[in-house]
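In this view, the complex is presented without one of its protein chains, the others remaining in place.
Read from first to last, the chains carry the letters A, B, C and D; within each, the first residue is number 1.
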Amino acid sequence: MGNIFQLVWLIPVLPLLGFLINGLGRKQVSKTMAGIIGSGTVLGSFVISLLVFMQLNSGNVPAAPFHYFDFINITALKIGFDFQIDPLSAVFLLIITGVGFLIHVYSTAYMHDEEPKDFAKYFAYLNLFVFSMLLLVMGANFVIMFIGWEGVGLCSYLLIGFWFKNNNYNIAAKKAFIMNRIGDLGFLLAVFWLISKLGTADYQTVFANVSTLTVTDITGITMLLFVGAMGKSAQIPLYTWLPDAMAGPTPVSALIHAATMVTAGIYMIARSNILYTMAPVTQGVVAIVGLSTAILAATIALKQNDIKKVLAYSTVSQLGYMFLALGVGAYTGAVFHVMTHAFFKALLFLGAGSVIHAMSGEQDIRNMGGLKKYMSITHITFLLACLAIAGMPPFSGFFSKDEILAAAFAKNPLLWGVGVAGAIMTAFYMFRLYAMTFLGKFRGTHEQEHHLHESPKAITIPLIILAILSVIGGLVGIPEVFMHGGHRLEAFLAPVFAQSNALTEKHHLSHATEYMLMGVSVAAALAALVFAWSKFSKYQKVEKEETGLGKVLANKWYVDELYDTIIVKPVLALAKYFNNIFEKKGIDGFVNGVGKAVNYGSRQIRLLQSGQVGIYVLMMVLGMLLFFIIQLFL
Amino acid sequence: MNQNIWITFPELLIWFPLLAGLVAFMIRKENVVKNWAILSSLITLGISIVSIVYADNSKHFYLNNVSYFWLRYLGSNFTLGLDGMGHMLTALTAVAFPLIFIATNRTSYKSANAFYGLMLLTQSGLMGVFTAMDLLVFYFFWELAVIPAYFLCSRWGGERRIQATFKFFVYTFTGSLLMLVGIIYLYMHTGPSANADHSFSMNAIYAAMLSPAEKNWLFWLFFIAFAIKMPVFPFHTWQPDTYEQAPTSTTMVLSGIMVKMGVFAVIRWILPVFPDAVTRFDNIVIGLSVIGMIYASLIAIKQDDLKRFVAYSSIAHIGLMCAAIFTKSEIGLQGVMIQMFSHGINIIGMWIVVDLIEKQTGTRKISELGGIAHKAPVLTIFLVVIALANIALPLTNAFVGEFMMFSGLFTFNFWYAAVAGLSIILAAVYTLNMIQKVFYGEANGVTEKIQEISFNQKLVLTVLVVMIFFFGVFPQPLFDVTKDTVLNIITRLK
Amino acid sequence: MSITEILFWGLAALALFSAVMVVASKSPVHSILYLIVVFFAISGHYILLNAQFLAIVNIIVYAGAIMVLFLFVVMLMNLNAESEPKKHRMLQFAGLISGGCLFLVLIAALSETAQATSLVQMGGGNSGLIKNLGMVLFKDYVLPFEISSVLFLSAMIGAVVIGKKERS
Amino acid sequence: MNAIILTAIWGVMMMLGGAFIKSKTTPKYLAIIGLAGILVANCMQMNSGTAFFMVDVKDMLHFNSFNLTFINVAFGCTLLFFLLSGRDIEKVGENVSEYFALIFFILCGVAIISTFNSLVMLFIGIEIVSIPLYILTGSDKRNLKSNEAALKYFLMGAFSTGIMLLGIAFLYGGSATGSFYIDNIISGNAPMPPMIAIGLVLLLISMSFKVSAAPFHFWTPDVYDGAPTVFTSFMATIVKAAAFFAFVRLFENAFGSMHQQWQTLIVILIAATLLIGNLTAVFQQSVKRMLAYSSIAQAGFMLFALFALNNLAKEGLVLYAAAYSLASIGIFAILIKMKDYTIEGFNGLGKEQPLLAVTATVFLLSLTGIPLTAGFQSKFFMLMAAVQTGQHIWLVIFAVLCAAISAYYYFRIIQAMFFKEAAADAVILTEDITPAFKILLLITAVLIIGLGLFPHFLTNWLYF
Partner (left out) sequence: MEIKWYIGLAVALFCTGIVGVLTRRNSIIIFMCIELMLNAVNLLLVAFSKMHAASAVMQSNPNVVSDAQIFVFFIMVVAAAEVSVGLAIIVMLYRNTHSVDVNFLNRLKN
């Protein structure tokens, strides 16, 4: 076997092929074929990614990006269609293709009720999604990244609005795309800024020449990039699309939330870590925004009753943690959390999907309960995922979250304090969810109860695999306190962050402090866990209006309404004014007014032609007088 | 070097459509004339492709440039030439016409011979504009391209066609007359030529001796003419009306190619001739363009008529091109070049779909449509692809152009790029709104009986979509065509 | 004041008065008669300037032929004073004012110039005599003389074309 | 000289012929043959200097390639006019051969005023042109409009003659040498003495009257409207062009050296003429009247020749005369065939008579000044001439804006012909269109386009 790097181009091309086959031949391929093509291509990518990862792990790192062809090649700007393979992209490749593959497999069962051509279309979209994400991760410059960046936005649009007959879904899809585009604009401006200052968008050149940029430039660029990340990774203020994106099929939610899309922002900041390291102001902003998002989303999640909504807000919240990590300079921590989060969040969504599947589309947890006895695999895997996300040791979430909190503490204990508060809420709402879904008595209709069943293999097997990963996934990053050299991930990623690490002095917390921090956060989370378990395992449905803070939380702090009032409505009003009044009466009115003036002038001036010879002669004489005066006296 | 070539590419590109158009007038049978139009436009396309193969002027100069005596004693010769930009735009013209003819093949016109004859004459005029290397020749073709278009719109258009297209005509005519004054003034300040005191040839015009003050007002005479044609805010109001009223195939020509005349002309005749004035007024022009982008995008959001919708979105896109030209950066200009081509392709695709919908449902009201995706998925896919290309999604052709144009704009000034960038968001808003309202949701009474598209249309749209993706992924061939032109202009600007 | 001057002023006054009366008199016949007086006065001026030929021609052609033609026409039409209703007052006023202004402007422009004080050769000189004029007319001005025959021909045709009764 | 004498002789021939020839159609052929012969004779004088008549003109007439070319243009256009509208002259009244005789006399006058070198010849020439025109205007005797037009034309024409004569008198008095020769009136470019200035203004006014420049244009619409349409066609084209030629000839030779001192007046004239002509034409419903106003508007453009007074201007003037005359004769020839002279009368002509409509479109486009037509080239030359002076560029811009307005009224006819439908039972034309008529129209259109493409075919003659 030759150098695996020569096959790197296959990683994105395979899903693209899958997309083309399924997309163009969607009327011809059978459901089975579509599923096999869809999953198989991603599996192929995964295998290659794994081989690439192993090559990298063995220390064989390619020095230069792989150049395929010129995308733009003019004197002032050269942008190649280049792929860059390094530890960071390798980790992401594995997450994307690995988790993506599992979701594909899962989808074959989940989407089985669709018409064959819609089924094929669905897989085509999924493949395109994976393709875009791979492009995003593998691109060796910001332009290729942007191509993937917009591509995932498009795919999310297509998939969220997959059931296009329902207008609400379409609106959600549109919202996702537009919110993303707002972020994309920031990203684009940042890229332009880079191009205008450095004349290139290649990572290598940019990062090598970063010292030639002024502080203003770097701060501006990083801020704008962060705006892009806000859109894609659902941070305040651009997070509202993500919960709405639940409109799509559940595996899509899993794909968006776990493996692709939302992690793009993290990847991008991690990729350009040196820029952020050199822009402390932006770092502060990133940390604060991340933390605020984490808390805000967590509070909202406390009061949601839609199983997917809870999970959605939990994603937003977890993403907040990741940004907190990025903000405090713990890039490895962020990537680590991306990874563990990918496992348990995919698991949670797929589990939720399994539940919804069993409940025939019911998503309100108030109508569930007691599912434990009907679907044991789903139940157990779901529980493991909940423990992982709540940060219970030794599940994966514990390690990654702990690393982030520790880094935050090192930066500022206040950050840590708020972070722990978020962790407590996480534990609470996750177990509220768990308890209301699986414990207690079934609260749904009889018909639903009759249909309750464990899901087919294609669903449960991915669940099991993900559950295993959720449990042991944290072991690649065992902190220093437990085991020297246990943080394999950090070592693996070190070359990527080397430049940043060189610039920052490490705050080494004492072991005692670290144990203390862990103890406090775990204990607090555990307390919340127990409280939620005990409170909601005996939940009875009561019809009562939420009041006070509860109502505010249930209504997501009225953020959507706020946006509607201060942005959407004024813009539409302005558009309406332009369309109905300014365009017609103003500009076109002026243009037509010229025509009307000519007409009016014509009507008036022709009255001079009165038909009376006397007046004609008089005019002539007056003209004569005028001419004499001009010629003789002026 | 072989100088005995009896006819060159630019001549062929002009005379062949002209001749074909005159022949078309003679053909009485509708089917025959339709096929003749398709055939002749395909031949023109062939000529254009061959000309691009021989695009290298350093090797094949005699094939791409021709000059013969015309108004010699005025210093004007009938000089035609194909440089990179000329190749690009003649190619666009050559590509667009067969596509238009094939796509609208089903439409039957009263006195079809006149219709197709005029269409081909328009093509000839457009080719002339893009190949003219003499300012007077340019002006000739500039007007001549509009006349047949005017007749087309007024004769075969919608209900309010006479008013609307007359507004269009008078508007552009006024602009070009102002330009004529500028041309003459410029001419009077050129150096002597072989047979006259002054000269209209491009090089002489480029070398005209003018004081800065003169350049300043001459700039506006030219710019207003071109701004009307493009059109740039606030000279745009003829456009929605005309697009709405004109027969669709003519609208395709108008929006796909004719608006490029304005963009083209700014690059060819304003930038190199008035570099100082360009620098002096760049803020005004870019400001207007940016305002226009946002303004038109906002209006597009509220449009209920599909044709007007496309018209306003086109205004927004053209605004960006105009702004990018005035950044005077290589990236921006190169972006404009490629975008001229891309925009032509995309908007023709948009019109084809709009036409299909109108023909089948009898309405263009967005609010009355809905659920077409369900009834005609292929049509929907084409439209979605084209619409997304229109809003410059990556890996479609428009992305490359818009990316570079924004990049150029950014280099010029951060805030322009930032404000103009809002149009990216607004473009997403209006396009998705339209897609949602027209294609998604449940089918209603109007869209109930909509059929899938015919083979012809499928063919044309496929060609368009293939081009959209091809040049979205491999734009480099287009850059190679226009590279030298852009560099030439940039050097002139410095 | 010399005799010439007295004659000049007298004739000038007569000419002007009659001219005003041409315009002012109600009856067309009176107007014609006043106009004949003007012509006579102008002929008097010609004699003062020793332009004898013109003086005679003026009386014969103008006063004799042309004005008689006018008189015939007027009488043929039987126009009298009442047949002409008042013209619009304002218009009449405007006409008077603008005519007056024109006069003032011309006079003002000319009165102060050097040219205006050139002297006119009164009485003397023989260029106005019929012999000299004949020589000039048939030597130097033979072309316009011949050409003016075209003018007369066309006037003649015109009178015939216009005057002839159309067969229905 | 050939032209002047031969036209006079042929005029007399036609007049006498009228007495003997009873056939109504013969005079037309006689006239066509005669005019063709005269054209040839004039060309001969031009090319080889062959003069049939040895007349000592005492320098009162000047023959050079410029004015001989112009005479060719004028006579050529008249020939075309005879060919196109000869049959319609027959319909005006009984005195067919007299009408032709008068037209020949007018042509004689045209030849004189394009070659004059003495104010005497100018005066006589102008009268030779005017007096037959009064008659032709009133030739439709039972039509009150025609009567009215004739009287208005006559009164105002005589009035303007008076003004011209006063001007001539002042020029004679003011010139140092007391001469009627136009090149002796002033010398150098010293400030004008007031007498010369007064004479100049008076001549300017009377010539403006003849070419119907505002504010001395008031007779034009009424007279053009009232006169029988065939004669309007002739008056509005050849006669007007000749008057322009005389105007420019007079002012260039007599006052060219003090051009700067009277340019302001021309600027005012141009601005007023363009504005009034174009603006008033917009609202007209009758095509005939609209064309009258358009002739005023076109005069505004021709006045640029006087504004610039350079070589381009003179070339442009000849070109303009040709372009404008050809197009107007063509459009009038079609108009005569129409039943209804209003713009609605043209509705549906494109369907009924495509060839007529297409040629009419060419004529109208030429009048508008669209490239490819002679009308464009002539406007182009005029604008070039004006810009070459480097002064009053705003006037040039104003002129093109007015040209844009002109598109408004010319295109109304095009719209009516092609884009509007005639009422179901409407009769558009009064008579059948003969193939010969169609071919002639086509030739006219081809001539216009030919001149539009290759104006030097005409302008080169100017430098023979």
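Keep this in mind: a contact is a pair of C-beta atoms (placed from the backbone, for glycine too) under 8 Å apart; a residue touches a chain by one contact, two chains touch by 3 or more.
Quick caveat, the model's predicted, so the values are computed rather than measured.
Judged over the whole assembly, touch between the missing chain and the shown ones holds for A, C, D. When the missing chain is restored to the complex, the residue among D:M13, D:L84 or D:I135 that touches it is D:I135.
Screening A:A63, A:A512 or A:L607 against the full complex identifies A:L607 as the residue touching the chain left out. Of D:N147, D:T264, D:T342 or D:Q391, it is D:N147 that touches the chain left out of the display.
Counting over the whole complex, chain C has residues 4-5, 8, 12, 15-16, 19-20, 22-23, 28, 31-32, 35, 38-39, 42, 45-46, 49-51, 53-54, 57-58, 61-62, 65-66, 69-70, 73-74, 76-77, 79, 83-85, 87, 91-92, 94-96, 98-100, 102-103, 106-107, 110-111, 115-122, 125, 127-128, 132-133, 136-137, 140-141, 144, 148, 151-152, 154-156, 158-159, 162-163 touching the chain that is not drawn. Listed here are the chain D residues that touch the chain not shown: 119-120, 123-124, 127, 131, 134-135, 138, 141-142, 144-145, 147-152, 154-155, 158-159, 161-162, 165-166, 168-170, 172-173, 176-180, 221-222, 225-226. Mapped onto chain A, the footprint of the missing chain covers residues 606-607, 609-614, 617-618, 621.
Here is the rule we go by: only the chains that are shown with their structure count from here on.
Think of the whole protein's Cα atoms as having one middle point; the chain whose own Cα middle lies nearest to it is B. Of all chains, A has its CA centroid at the greatest distance from the CA centroid of chain D. Computed centre separation for the pair chain C/chain D is 32 angstrom, with centres defined by C-alpha atoms.
Here the spacing of chain B and chain D, counted between their Cα centres, is 42 Å.
Each of the following residues of chain A touches two or more other chains: 595, 615, 622, 624, 628, 632. Contact with two or more other chains is made by residues 170 of chain B. In terms of which chains touch, the assembly is arranged in some other way, matching none of the line, ring, star or all-to-all patterns.
Chain pairs that touch one another: A-B, A-C, A-D, B-D, C-D. Chain contact summary for the complex, chain A toward chain B: residues 69-77, 81, 143, 146-151, 154, 157, 161, 164-165, 167, 170-171, 173-174, 177-178, 181-182, 184-185, 188-189, 191-193, 195-196, 571-572, 574-576, 578-580, 583, 587-588, 591-592, 595. The residues of chain A lying in touch with chain C in their complex are 614-615, 618, 621-622, 624-625, 628-629, 632-633. Only residues 106, 109-110, 113, 115, 140-141, 143-144, 147-148, 150-151, 153-155, 157-158, 160-162, 164, 166-167 of chain C touch chain D when the two sit together in their complex.
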